[in-house]
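Missing here: one protein chain of the complex. Every other protein chain is in place.
For clarity, chains are labelled A, B and C in written order, and residue numbers in each chain start from 1.
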């Protein structure tokens, strides 16, 4: 019941051609379709038609993010819950975007458009009968799936409250001011992974990054090698997050949208006691090894 | 809502002293308490008082397995669901075992005792305020948590049906006869891991193994080194399962109960299309590299 | 000065076509040439024209092994040393085999033909000017280089004495009988790796395996996945050797010649104190985890 996962991210890119090349050959996603100035991608282990939509625009950033719910009838239920919570909901008709069914859309207190949907064309991963563990001839980084995203906005408390109360998100980690009064950032999960969405205090409506799953620290090295070979701009080379314990690389797509590959971290359940970081330990929390933020971390937002 | 995870396993052991030494120093669990011929353990990243109970007995095997549900009131609800399904339910009073609250107990069609519970003493993992990613001075294999178990019984279909219908378990993988008519084994999940419980066709009430989570293939090597150094009897040295894609070692505790350490595999969601293995590909499914079962796999049961 | 490395192995194969497919696509070597019933391969990081020669024959096994010396004039010097030691030496003319210069040939007391050479066509690895760390689009296991071989024969002491006295090989490890009187196996090195050649007591002139270098335990898993996917027959799935400490897989080429991929181990120098294993600890020495030999280890020889 409820939200199963972060199902898709729609991002604005400056040059669709260049971006298709990057997400196909460097990230190693599968280009599923291209039409009307949009490109649709899935990762190799995903069964739905797409999890990433690129839309050509004159500035980068996030168009919307969408959570997949388990049952179609939950769209109605969540519509009511959202309205009871005081949030206005719009319906997106089936077929508005390629391969997608109906969706409901609302705005988070941080100014981000969020959709919920159940229906999307199922294309499979080709590994369902006596399969090998992964396809041959993967190219680029080749993550198995979309993992999470980090959005930026002023009202971290408001967005967190909505996501936890309406959708039963659970908090895995949070950063608070030294006086304990303000939430500077929060990590939330629905799946048994350290985060499906995270929210950082800052200018409204901004995207910090979206991330793809990797299987191990060795895959992180391989990913860094792929990025190096392709002259991709790094934000942060391989390291560990204190927050989530995961290993990571931050880097930028050709439009300046920050991407992450993320591996590991704990396996939380609904009774997980959130981890608290105080503002003065922010550096250690974000980058456990270096223990300080670079300037870009809070300023390179799209 | 519902079952959050495999919360505990109670196993029979022949020599409690020797078993405590093994589970403390080789597996590297924390001995939380010992009383009345039982020993209680937790893994370092678990927040509940215990996930493994050892009970001294004259033969090895499984006493019971227990799933933790999210809310206390769900015990009543599941009691009704089980009774509607046609299963008799017993109540276990709070305090029957150390640190535990009330539980309900029933028998699976495969003859295994299953409990559901919510209340258990919370002891934490000590990593909740500006933490390092793991404790120092872990000993032995030191898995962060209990992962899953594999039970053996005649009525695989029946147990599967019950777990899926009453508790909303999802099927990740299954082995069927070549004619497609019979289920020989099934892997079921509630968490976003490839399995929380699996069932193999065979003599009723038997335990095949219970497993602990490891973070990577490198942790699998480290675990194998620890086992080698301690002269533990291996069933299978490090390899990959075709089923779940995870990497693994099977080995035996001093009483002959099979243990596993398990790492990796995919991250399934409720809409995951189950993977099907036909009987003739069983070897590849279980041990992807060697592609054949050893004799012990189906005979060394406790 | 002296022997730089195990430069090449010439192996007999039953079906050249099938073997070329296997060594090209599964092992992932580069087929450099094919002529007169022979195929010539190099690994991607080697600079010489070839390190493996396959020769079609009606039974598998080793034709010869060859060490590359640093200087051409050393052929004369080693010829004299060998003759002084009491070994008959033959000259192999330049051009006898493709791309090779002159060589000297002699027989070990274990009945194996050994060549020494300096001259061979240099083809490079393509990574000499501002290079990336490895080529793109490697296929199969893709080891960077040939590592070592293990030969079998009766007179382990004799062959060891010759290799140490004439060529300044150093002993890294040995297996002795419980009474300490006999050498059952010996590991010898010229490079700072745990072995360039090893000798096991058994029927004369036999090949136990030849091995390719891998960079890590993760590459070992990848190799095992490649072998599994291609239905290659395993002897031993991923494990650690007690001897050398390296991680390993043993498997068979289509003719039944045993191959190994080997990673890690220590970095010995000429003053390394040899490690001694007593016969009763042979199992632990060969397979550190399982701590027992399978039957094939001493019987599957070619």
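Throughout what follows, contacts are C-beta pairs under 8 Å (C-beta built on N, C-alpha and C of every residue); 3 or more make two chains touch, one makes a residue touch a chain.
Everything quoted here is computed from the prediction, not taken from an experiment.
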Contact residue for the chain not shown (choose from B:101, B:133 or B:158): B:133
From C:230, C:278 or C:298, residue that would touch the chain that is not displayed: C:278
Sole contact to the chain not displayed, among C:127, C:184 or C:300: C:127
Residues from chain A at the interface with the omitted partner, ascending: 217-218, 221, 224-225, 227-228, 231, 234, 237-240, 247, 249, 284, 287-291
Contact set of chain B toward the excluded chain (per top definition): 132-134, 136, 216, 218, 225, 228-229
Absent-chain interface as seen on chain C, which is shown: 1, 4-5, 45, 47, 68, 70, 122, 124, 127-134, 144-145, 191-193, 213, 215-218, 240, 242, 245, 264, 266-267, 269-278, 281, 284-285, 288
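The rule is short, and it goes like this: only the chains that are shown with their structure count from here on.
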Chain A-chain C separation of Cα centroids, rounded to whole Å: 48
Separation of chain A from chain B, taking each centre as the mean of its C-alpha atoms, in whole Å: 31
Interchain centroid distance [CA atoms averaged], chain B/chain C, Å: 43
In chain A, residues with contacts to at least two other chains: 132-134, 216, 218
